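As you look at this complex, bear in mind that one protein chain is not there, while each of the others sits in place.
Let's look at chain A:
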Amino acid sequence: MLPFDFDYFQPKSLKEAVELFRYLEQQGKQPMFFSGGTELITLGRIDLAFSDAVIDIKNIPECKVMQYSGDYLFIGGALSLTQIEEANPFPLLTKVASEVADHTARGKITLGGNICAQIFYREAVLPLLLADSQLLIVGPEGVQTIHINDIFQQQLKLKKGELLVQTATERRFIEAPFFTVKRRQQWDTGYPLITIAALKIDQEFRVAISGLCPFPFRSQEAEAYLNRQGSMEERIDGALSVLPKPILDDVEGSAQYRLFVLRNLLYDALVALE
């Protein structure tokens, strides 16, 4: 049970949602966008999240689209991971998303919510980082389309009151060969020890990782090493030498063990995609 009360709003348009957020803030409230809502419900219960004005975005049509327009696939931020998985318009996203939480929970967890979540795995962002996706964001300053790599640095850098509406991904990335594996400490469900996603486009590898650092990332420095000439060992050593810091060192796995697992995953990714 949540140990606090909130008002609950269900705007039917983006304009209404953004204006509501601004209005509630002016009233001294702490409004929060609510998509799957699993974060507020689970973290709120143990006092790690709070809102007194919840704005549920699931009734906004733009947040629920899943369709091609020209060469771009648009996916609404309020679609559940299960909905995306069942329709399977983006196989790499399906594969990565289908490893998040468990099947039933994925019926509630949404794409936008996972990308914007506090919890640091945010695995569903990996395919979008690899595929140069564009993000449609709406806020007090209007609508903008931003390249994901310009706005996702460790986390999605939204300003207060801004809402992720849709992701747009070009078809050629969706059809590109990919590799992805989620390694857990044990069992087949749960948070990752390391999740790797890799994609080959224009003869070059791209790689994005969750679970290694306290944020998901794509590393162009590591990719530069992986795309060099040379033995696999040299290329992987090079990639491992330029990883972001800190490397997680916790009960899921020591930093050393994570790097050992990552080395093997990079090897598997190169073999699969070469």
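Assorted remarks:
We take it that contacts are C-beta pairs under 8 Å (C-beta built on N, C-alpha and C of every residue); 3 or more make two chains touch, one makes a residue touch a chain; residues count from 1.
Convention: contacts and distances are computed from a predicted model.
A single chain of the complex does not appear, and UniProt lists its protein name as "(2Fe-2S)-binding protein", one of "Tryptophan synthase alpha chain", "(2Fe-2S)-binding protein", "4Fe-4S ferredoxin" or "ABC transporter permease".
Among A:Gln118, A:Gln154, A:Thr189 or A:Ser241, the one in contact with the hidden chain is A:Thr189. Among A:Arg45, A:Lys157, A:Arg172 or A:Arg228, only A:Arg45 touches the chain left out of the display.
One of A:Leu14, A:Val54 or A:Ala97 touches the chain omitted from the figure, and that residue is A:Val54.
Shown as candidates are A:Pro11, A:Gly37 or A:Gly211; the residue that touches the absent chain is A:Gly37. Even with one chain removed from view, chain A keeps its contact list with that chain: residues 1-2, 4-8, 36-38, 41-42, 44-45, 54, 56, 58, 82, 98, 101-105, 107-108, 188-189.
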